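Removed from the display is one protein chain of the complex; every other protein chain stays in position.
Now for subunit A:
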Amino acid sequence: MRRGVGAGAIAKKKLAEAKYKERGTVLAEDQIAQMSKQLETFKTHLEEFASKHKQEIRKSSQFRVQFQEMCATIGVDPLASGKGFWSEMLGVGDFYYELGVQIIEVCLALKHRNGGLITLDELHHRVLKGRGKYAQDVSQDDLVRAIKKLKAMGNGFGMIPVGGSYLVQSVPAELNMDHTVVLQLAEKKGYVTISEIKDSLNWERERASHVVDHLLKEGLAWLDSQAEGEPQYWLPALFSEIASRDVTPEEANQMTP
């Protein structure tokens, strides 16, 4: 909207202003001017804070948690933009955005093995490894926050609660409640059988088959048809690191029927 020009418009405006002032209402444009001033002041305070405590943010995951929680409480997202004050002056942005890059890279590197599903623990472990000895410590809370931000870029980043922690999904595979609950069931042993699904969840065989078939198709589960008893559906994402080894994509293809 453009401010009207011309004598008539000016007079009208003066009248409106007077009316507002009478009612004690402040005009929006006056408030914007006020905000500009307050912003400058705030920036100064933030600079002061940064000069004293910037290190704290980078060194202490505890401090980062408090900081994030406080921001959330007042309705501020310090990670929304690299151009934000928080990012520019406190360096919070770079910390989390770089972490985002590392998370994407780890997930991509392991996708052929686990289909795009990885435990938060394993992700944490690998990210720390990738960061090297002298990098700052990164907590699981840090990872979770970085992942939440990655969601903005599509591509199916998400977190599935499983066994007291999370599975991090990095592919757009559709996982509904049925799939999720079977993943949770499989968490204990790293695999699940149709009978177990039927017994624990009280489902029909067809429903259970449908779910495991989907997981197989998406590359999230591997079939061990030679297991004793009945076939077992293994989830590579849930293998403990000690018991697993890296396979090439060719080997992975051979392991499914």
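Everything below uses one rule, namely that a residue touches a chain if its C-beta (ideal position, glycine included) is under 8 Å from a C-beta of that chain, and two chains touch if they have at least 3 such contacts; residues count from 1.
Heads up, the rule we're going with is that contacts and distances are computed from a predicted model.
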Protein name (UniProt record) of the chain left out of view, among "Autophagy protein 5", "Synaptic plasticity regulator PANTS", "Vacuolar protein-sorting-associated protein 36" or "Rab escort protein 1-like": "Vacuolar protein-sorting-associated protein 36"
Sole contact to the chain not displayed, among A:132, A:154 or A:229: A:154
Sole contact to the chain not displayed, among A:86, A:191 or A:239: A:86
Touching residues (missing chain, whole complex) on subunit A: 1-4, 13, 16, 20, 25, 27-32, 34-36, 38-39, 41-42, 45-46, 49, 52-53, 56, 63, 65-67, 69-71, 73-88, 93-94, 97-98, 100-101, 104-105, 111, 140-141, 144, 149-156, 163-165, 171-172, 188, 213, 216-217, 223, 240, 249, 253, 256-257
